[in-house]
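Let me give you the structure first, and then I'll get to my questions.
Moving on, here comes subunit A:
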Amino acid sequence: MNNSIEIKELSLSIEGRSILENISFGLGEIEIACLLGPSGCGKTSLLRCIAGFEKLNHGEVSIKGVIMNNPNHYIPVEQRNIGMVFQDYVLFPHMDVRKNITFGIADLKPFRIKERLDELIELFGLEAHADKYPHQLSGGQQQRVALARAMAPRPRVLLLDEPFASLDIELRESLARELRSILKQDSVATIMVTHNQLEAFAMADIIGVMANGKLMQWDTPFDLYHEPKTLDVANFIGEGTFVKGEIINQTDVKTDIGNIKGHIPHNYDSGEKVQVLIRPDDILHDDDSKLTALVKEKEFRGPQFLYTLEMKNGLFLQSLVPSHHDHAINEPIGIKMAIDHLVVFPDIGE
Partner candidate 1 sequence: MILSNFSYYFQKKLNLKYSSLKKSGPSLVLVLISLFFCIPVFIISGSLFLPFEGVWVHLVDTVLTDYMLNSFLLLIGVGFFSLLLSVIPAWLVTMYKFPASNWLQWAILLPMAMPAYIIAYSYTGALDAAGPVQATIRDLTGLGYSEYWFPEIRSLGGAITMLSLVLYPYIYLLARATFAEQSVCVLEVSRTLGCNTMSAFRRVALPLARPAIIVGLSLVLMETLADYGTVQYFGVSAFTTGIFKTWFGMDSSLAAAQLSALLLLFVFVFLFLERRSRKLLAFHHTSNRYSPLLKQELRGIRAFFAFFVCFTPLLFGFIIPIGFLVGHAIEIYSGTIDYSFIRLLSNSILLALITSFLALFVALFLGYINRNNFSFINKFLIRFISLGYAVPGTVIAIGVLIPFAWFDNRLDNFLLANFNVSSGLLISGTLFILIFAYLVRFITIPINTVEAALEKIKPGIDEVAKTNGMSHFNIMRKIHMPIMKGSLLTCSLLVFVDVLKELPATLILRPFNFNTLAVRTFELANEERLADAAVPALAIVVAGIIPVIMISNSISRSRPGYE
Partner candidate 2 sequence: MNKVNIIIILLICSQFLNTGEVNAGEVNVYSARKEALIKPILDKFTEDTGIEVNLITGKADTFIKRIEVEGKNSPADLLLTVDAARLVRAKDKGLFQATNSKILNKAIPVHLRDIDNQWYGLSLRSRVIVYNPNKVRANELINYIDLASKKWKSRICVRSSSNIYNQSLVASIISHHGIEQAEIWASGLVGNFARAPKGGDRDQIKAVAVGVCDVAIVNNYYLAGMLDSSQEKEITAAKKVKLFWPDQRGNGAHVNISGAGVLTHAKNKDEAILLLEYLVSDKAQRWYSDINYEYPVITNVYDHSVLKEWGIFKMDNLALSLLGKYNTDAVKLMDRIGWK
């Protein structure tokens, strides 16, 4: 089976400035991928390369086994049969919702157009808005129209550029779930760009973390969270703090907060200095534990508190605690460690 999208050693520079460097990945038939990274990391540029808005300096983009772009060969955007949703949707202001949705399929026979239109309107729940103009729609409605428009021609791949960025936070999660089920239902391979990891976790089968024009890691959300391959990825994904430690053997690390047991993914020699990532969910609250720490900051998150704790030796840790354990600032609380995935990086010093 062909990958729906295959990127090989892609590099892009604009006006001498390197934007993307040596990026390779493949995306399966109906997978949903997210490109995750801070602003300016090149994720939107990568999306534009796939769409065909940028011409590559090096490498190759293929869609469904057909080479779309390499330095000697370029298929224009309009012939790639891709769907794209832009950051602020960019609906055509001079057309109503129907016209917007059917824009890309205007060449079909009228009854086909109507068939597809009805299907999409139903799929996106736009029945009540079909005759409205874009400026009469709310942000969420605009986003659905933009998606429906992009999906109308049954694109080979769907590219979404920060599709939730201009929506209310409450709307984001419900839409993300909804969208995921729609995409799965329509079985279209999708790449979505976002800087919000929760969105990425909610949507993606697979996530690519980008920084400084490079693809740092291409992995499932679970592996990315629990087994980040670089310090940058670890820093960017999830929350947590680093503690210094020293390798004892293949399963044990000695740290300032005691010995930690777990599976160490890479080969480290005994005695090697390392940094260990401690996630907030690795630290459990236990009133009976002898190990205590002072609450220095607390952040209410509904079901949980995120406590920032100071150990006796001055180290800071974070802990997620069910929210009925409401402790005051500077109050000592008991904690214990429950670390399944030991994330270790070499300590290269400050």
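Following the convention adopted for this analysis, a residue touches a chain if its C-beta (ideal position, glycine included) is under 8 Å from a C-beta of that chain, and two chains touch if they have at least 3 such contacts; residues count from 1.
A word on the picks: all candidates are chains of the complex that A comes from, given by their letters.
On a predicted model such as this, the values are computed, not experimentally measured, just so you know.
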Need the partner of subunit A in this complex, chosen from 1 or 2. Which is it? 1
Write out the stretch or stretches of subunit A touching candidate 1 in their complex. 51, 53, 76-84, 86-94, 103-104, 134-135, 142, 149-150, 152-153, 159
